[in-house]
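Incomplete set of chains, arranged as in the complex.
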Amino acid sequence: MNFRPLHDRICVEPIEQEEKSTGGIIIPDTAKEKPMQGKVLAVGQGSKNEEGKVVPVDIKEGEKVLYGRWAGTEVKIDGQRVLIMRESDVMGVIE
Amino acid sequence: MNFRPLHDRICVEPIEQEEKSTGGIIIPDTAKEKPMQGKVLAVGQGSKNEEGKVVPVDIKEGEKVLYGRWAGTEVKIDGQRVLIMRESDVMGVIE
Amino acid sequence: MNFRPLHDRICVEPIEQEEKSTGGIIIPDTAKEKPMQGKVLAVGQGSKNEEGKVVPVDIKEGEKVLYGRWAGTEVKIDGQRVLIMRESDVMGVIE
Amino acid sequence: MNFRPLHDRICVEPIEQEEKSTGGIIIPDTAKEKPMQGKVLAVGQGSKNEEGKVVPVDIKEGEKVLYGRWAGTEVKIDGQRVLIMRESDVMGVIE
């Protein structure tokens, strides 16, 4: 991917909900906030603290993550619809 | 469970209120906020401070916890309705 | 009590106001916020700072405390109506 | 006084405004916020920082202090009307 997220941001390709029958995560309509799921395409080098020390992101390229419905900003890179969000938007990794 | 919560988040299976007759916690309707109770299915590795040091979560898998009514986000993992919340949403552990 | 408050939270049994004639604290109706009084049933191990160091709570089990009217969340544990609140909700200890 | 304020709180007995003719402080009605004056009955041991270190309060029992009109919470202890407030509510000491 020719896009390098800055600091603690990550780039995610959303997975459409129907594909999540076996071992996947189904988001109930009733839930106050419908979390979403996607594949990580790129991660930033990590956040920088006040001393300039880099604290790496705990998510790796290729992992499947669960994030909040309103997380991130939607863009198209090379025709591909992706979301750019912060590490803190991610609830966890689907193993 | 094939879900790894990130940082200081935990995954909880809510316990329906009727089951809480003996030694359980009954939530009065009058209470301004009705706390809920559930079993911990998975915990994150802990929060990371500005230096990148991990501070583990003080709740263990299998414990019964009490949390605020509006705590967390509801999802279904492998058909099971669970809540993903932060450690700070938990009021305490029912022993 | 079979409930362990988490971190800097405490569990308090409210004392109904009529019982506070001698040496007690009477809360005037006029007060903008009517503080309440109760007995401490359990205290958490203390708050954790960014390094993971535990700073103990300065209130002990059995002490009588004064707290703000809207402090804490009301629950019933083993049929007993209690309040779960943070140490910072407590104004002081009645000796 | 049988009340021990917690951390950086203090307990103050308000002085009714008429008594402040000589060397006292008269609060003009026009002032956007009418500060009040009172005698300090008890002080907490001080605030605790992230390391658990206690930083004592800079006000002593018996001193006369000036504080904001809306400062603190009003309670009656042993029939005596007092205010419980934070050290930071106090503007200064009247010597």
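For clarity, chains are labelled A, B, C and D in written order, and residue numbers in each chain start from 1.
One rule holds in what follows: a residue touches a chain if its C-beta (ideal position, glycine included) is under 8 Å from a C-beta of that chain, and two chains touch if they have at least 3 such contacts.
Here the structure is a predicted model, which is why all the values come from computation and not from measurement.
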*How many copies make up the whole complex, given 4 shown?*
7
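Everything that follows uses one rule, which is that only the chains that are shown with their structure count from here on.
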_What rotation angle takes the CA atoms of subunit B onto those of subunit C? Round to the nearest 5 degrees._
50
*asked:* Can you work out the whole-Å distance between the CA centroids of subunit A and subunit C?
replied: 41
*Junction residues of subunit D, two or more chains touched*: none
_Overall pattern in which the protein chains touch one another (line/ring/star/complete/other)_ = line
*asked:* So in the complex, the part of subunit D that touches subunit C is made up of which residues?
replied: 2-7, 9, 11, 44-45, 48, 50-52, 70, 73-79, 81, 84
*Residues of subunit B touching subunit C in the complex*: 23, 25-28, 30-33, 35, 49-50, 53, 55-56, 58-59, 66, 68, 87, 90-95
